[in-house]
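Handing you a structure now.
Missing here: one protein chain of the complex. Every other protein chain is in place.
Let's turn to chain A:
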Amino acid sequence: MNPTSTLDWTAVCPLDRLDPDRGVAALVDGVQVALFRTGGELYAVDNLDPVGGAYVMSRGIVGSRGGVPTLASPLHKQVYDLRTGRCLDLPEVTLRRHRARCRDGMVEVRLRQEE
């Protein structure tokens, strides 16, 4: 098991470029990341839909299920827990997560490499 990450934080965009509850895609070290701002939190996950195999997760609808912040795939509507990446509809499907934070009004992303 490797350490969670050794990569650096990358500044992506100003915070006000993120509309609440609507994602954007970002390219971080060649990796497509989907970024969301919802309920006062920032979330970053892979833009790759693990079920559909297309890079579309940034275009999904953000919401909640039983208090859990969620993201629905725009392809076939599987719903994921934004905090853990776990798919709430299909067992054993996970969306890769990355780290996101806000520094001096800029959104920063750090890739997480999980093996």
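One rule holds for everything that comes next: a contact is a pair of C-beta atoms (placed from the backbone, for glycine too) under 8 Å apart; a residue touches a chain by one contact, two chains touch by 3 or more; residues count from 1.
The definition used in the following text is that contacts and distances are computed from a predicted model.
The complex appears with one chain absent; UniProt names that chain "assimilatory sulfite reductase (ferredoxin)" among the candidates "NADH-quinone oxidoreductase subunit K", "assimilatory sulfite reductase (ferredoxin)", "Cobalt ECF transporter T component CbiQ" or "Sarcosine oxidase subunit delta".
The chain not displayed touches chain A at residues 11-13, 17, 19-22, 24-32, 35, 38-39, 48, 50-56, 59-67, 69-70, 72, 74-77, 79, 89-90, 92-93, 111, 113.
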